[in-house]
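What you see is the complex with one protein chain gone and the rest in place.
Chain naming follows the written order as A, B and C, and within any one chain the residues start at number 1.
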Amino acid sequence: MEEPNMIVTVGQNADSKWVEQELTARGLWFDRFERGGRVQLAIAPHSRQVDRDELLHIRGVETVVERVSLHPLVDAQPAVVRVGDVEVGAGRPAAIIAGPCSVESEAQIASLARVLARMGVRFLRGGAFKPRSSPYAFQGHGREALMWMRRAANEQGMKVVTEAMSAEEAVLVTELADMVQIGSRNMHNSALLKAVAKQRRPVLLKRGMAATIEEWLSAAEYALLHGAPSVIFCERGIRSFDPSTRNMLDIGAVALLAHVHRQPVLVDPSHAAGRRDLILSLSKAAIAAGASGLMIETHEDPGHAMSDGPQALLPEDLARVLEEVDHVGR
Amino acid sequence: MEEPNMIVTVGQNADSKWVEQELTARGLWFDRFERGGRVQLAIAPHSRQVDRDELLHIRGVETVVERVSLHPLVDAQPAVVRVGDVEVGAGRPAAIIAGPCSVESEAQIASLARVLARMGVRFLRGGAFKPRSSPYAFQGHGREALMWMRRAANEQGMKVVTEAMSAEEAVLVTELADMVQIGSRNMHNSALLKAVAKQRRPVLLKRGMAATIEEWLSAAEYALLHGAPSVIFCERGIRSFDPSTRNMLDIGAVALLAHVHRQPVLVDPSHAAGRRDLILSLSKAAIAAGASGLMIETHEDPGHAMSDGPQALLPEDLARVLEEVDHVGR
Amino acid sequence: MEEPNMIVTVGQNADSKWVEQELTARGLWFDRFERGGRVQLAIAPHSRQVDRDELLHIRGVETVVERVSLHPLVDAQPAVVRVGDVEVGAGRPAAIIAGPCSVESEAQIASLARVLARMGVRFLRGGAFKPRSSPYAFQGHGREALMWMRRAANEQGMKVVTEAMSAEEAVLVTELADMVQIGSRNMHNSALLKAVAKQRRPVLLKRGMAATIEEWLSAAEYALLHGAPSVIFCERGIRSFDPSTRNMLDIGAVALLAHVHRQPVLVDPSHAAGRRDLILSLSKAAIAAGASGLMIETHEDPGHAMSDGPQALLPEDLARVLEEVDHVGR
Partner (left out) sequence: MEEPNMIVTVGQNADSKWVEQELTARGLWFDRFERGGRVQLAIAPHSRQVDRDELLHIRGVETVVERVSLHPLVDAQPAVVRVGDVEVGAGRPAAIIAGPCSVESEAQIASLARVLARMGVRFLRGGAFKPRSSPYAFQGHGREALMWMRRAANEQGMKVVTEAMSAEEAVLVTELADMVQIGSRNMHNSALLKAVAKQRRPVLLKRGMAATIEEWLSAAEYALLHGAPSVIFCERGIRSFDPSTRNMLDIGAVALLAHVHRQPVLVDPSHAAGRRDLILSLSKAAIAAGASGLMIETHEDPGHAMSDGPQALLPEDLARVLEEVDHVGR
């Protein structure tokens, strides 16, 4: 499924006004070009999806040409993908990924996994290798943290999701995780996309903080082309001019990926909002818009979290989110 | 209700680490300032709402000062406001405002009003005076259109909402409309805010395309200060770098206004998406996030609409939106 | 002069690769569309300016259609315009507009005008009616301030530039000013553009904080269509995600307006930077990029300025700016 991005040429003696009305009726915006009686209509990317053949049958249309898709493998990916025995995508129960921003100790992750599993959470997340803007910030407990997380997940029958930031980490992570996350800061990092893809694990691809949808789809194409069995998208807010939320959740992008591109797409309300008191609302909105799941930072003692504590939910708050989200998803 | 925007000063010999953990535990982000053992923590605007007194009781905190609110009248506005006999706000049925981008003829608006009223829509909208980027685009049928709309609404027991773009129009519009809309292009136009406010009608205030939340609240303060009985906010998407939707719906702003500022806030998914096939999803997301209603462009024959046809819904599509939204709102 | 925004159709049996290379050689970016051997190349707006006929002569090109200009009167405006007896535009000495953010007293503006005139500044500016985000901020001394400014300017043989924010103010301002400013917050306010245009004075049109170049040109078209004898553009920075400057000066837009659209364009480094220590550098950059002048906030006692004091220059600092700018402009 690609965006309807076409150029419609009106026949030399045809009634271009008629053609324009027919396009409008189909929900299509266009820019008008002309010279010497010749009219062409370039359909804007923020138009409704429509079939080329349908347009060819409008009286007066001479040709319809389409933009070449830059991501054919993504276009061909099914709307439901598998991570081990768990299906993620349209029509499946919301995939919930929960856990701390950073894995801090074996006890911490084991205890949290127990609580999460009891709520029905299938995916355990936690940072072992942490991307940080400052080199002086805590960078993660590395391989050890991975092992703690694997053990905790095994005990509870959960899947592990964690981030890799280099080719080297991709190898380590793949040994122990079921799905590898590419973070926002690395969405444009094609070397990493290739390295992770070679490990042949499903990829959770976060959107870059100023990436267009087309660039996001092209990043997924890198992963699929180089061997990843599937890509699950994760929207986490883009950078904007307003400081009142940490990032700006692009809910339209979620709807677009889910309903037009028919891709599995999750939402991370924790990074989008950056504030605990909006996570419930944004989670419900995400599912309502078509998201197939959520990624939510959770911590049993946020005051002592090693990173991003202010946005972490307590397990009991997560329980409420899951309950309300379940209602919306029906 | 204003944003938690404070500066916390730690006592000279107190344990600042302890204070920082306590702030984090409460969901607060802060920047750290220091010099000569003196530590101050400036709480970021994208933090959770918290009470000042609560912070003062943390061991080691010396003082907590708050940013002076720039919009006390907005802060004091109740969460539910009235437009005639209809209540809009938290806990009330979703307020639905529907109608064409431009009012095109008396027959058009009468027919559409009939259909909309049958669905339970309480507010009829339609452009009489149109804000257009180009001076050559259709500018609206003016006063005549207002009268057509008033008559159509009266027949169906509906309220009329329409936009005014100048002091002169504000007078004309007030004669015939129940609520006056300030459009995105005019949110920063304080002369218009004052002129409309003087007419003492509820104001529907759309957000400017690059306005911060604080500026939006301050624009509402202009209206309340100069005589408007109430202001209902309407989010319609901000301008961003991505062309795949016409604008970017800031769903976090909706949640923030609804749940933190406790203001009545609507969403206009038509302008946000600019594409018909996302309106259902964005409407559901809006209500899930806390919106008290929706403003949706509707047209019985979008192919012949005089403006914004591609984003207009057919009445039967609107019916489906209302049904699904009703489920989410429960 | 309009942007080269064209669709090039390649002949059915022609070599599209050849055509693509020829377009690239001319500095043109394009998106490729195709279906059934038919190739069309849509030239991106951020392409170099090129003549349509030149493209038609490329071997294999069948047709070239252009986007219809939405601002023919702007396209036809000469590159040099007059404000009274002063010429502003390419090849003329840099037009300098200086003065306080707000006119505070008769003595203040008289004294400042004297100092500025001595430096060779030809335009005196000052706020009489002030656009403010908050209704509680100082809103200007109104008509009285206008008269003080007019008298001060007359004594020094200067022109007066000031802002109007409503139709009513437009009349008052026109009586006493030589050029009427439309501020950033009102660039999209077409009612005001029309009201000001009717007064038949040159218009200084600031760019909206998130306006595209096309919207800015269309706003100017409103003014010219409704009677303004000329429009001078003024770039003052757009809104961005980075707080380190107050706004983000779009120097590319300045170059584009000056060299491609061939319009008279000024730069307001005071609002762009929001910080006194960058005004010299940004002023030099503006002139180097093709600006025909500068608008700089100046105050003899910034600590007591009623608005925007932190960004105001002292007259002696302005003198240094003028000197260095003069070197760059040569």
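Observations on the structure shown:
Note that in this section a contact is a pair of C-beta atoms (placed from the backbone, for glycine too) under 8 Å apart; a residue touches a chain by one contact, two chains touch by 3 or more.
Quick caveat, the model's predicted, so the values are computed rather than measured.
Only one of the listed residues, C:86, C:112 or C:286, touches the absent chain: C:286. Set against the missing chain, the residues B:6, B:204 or B:217 yield one that touches it, B:6. In the full complex, the hidden chain is touched by chain C at residues 3, 21-29, 44-49, 210, 212-214, 237-238, 240-246, 248-256, 258-260, 272-278, 281-282, 284-290, 301-305, 309-311, 327-328, 330.
Residues touching the missing chain, restricted to chain B, are 5-7, 9, 31-35, 38-40, 42, 52, 63-68, 239-241, 243 (touch as defined at the top).
Contact residues of chain A toward the unshown chain are 70-71, 131-136, 165-169, 184-186, 188-192, 195, 209-210, 214-215, 218-219, 221-222, 225-226, 238-239.
Assume only the chains that are shown with their structure count from here on.
Each chain gets one centre point, the mean of its Cα atoms, and the points for chain B and chain C are 31 Å apart. In terms of their C-alpha centroids, the spacing between chain A and chain B amounts to 27 Å. Shared contact sites, meaning residues of chain B that touch two or more other chains, fall at 210, 214, 238.
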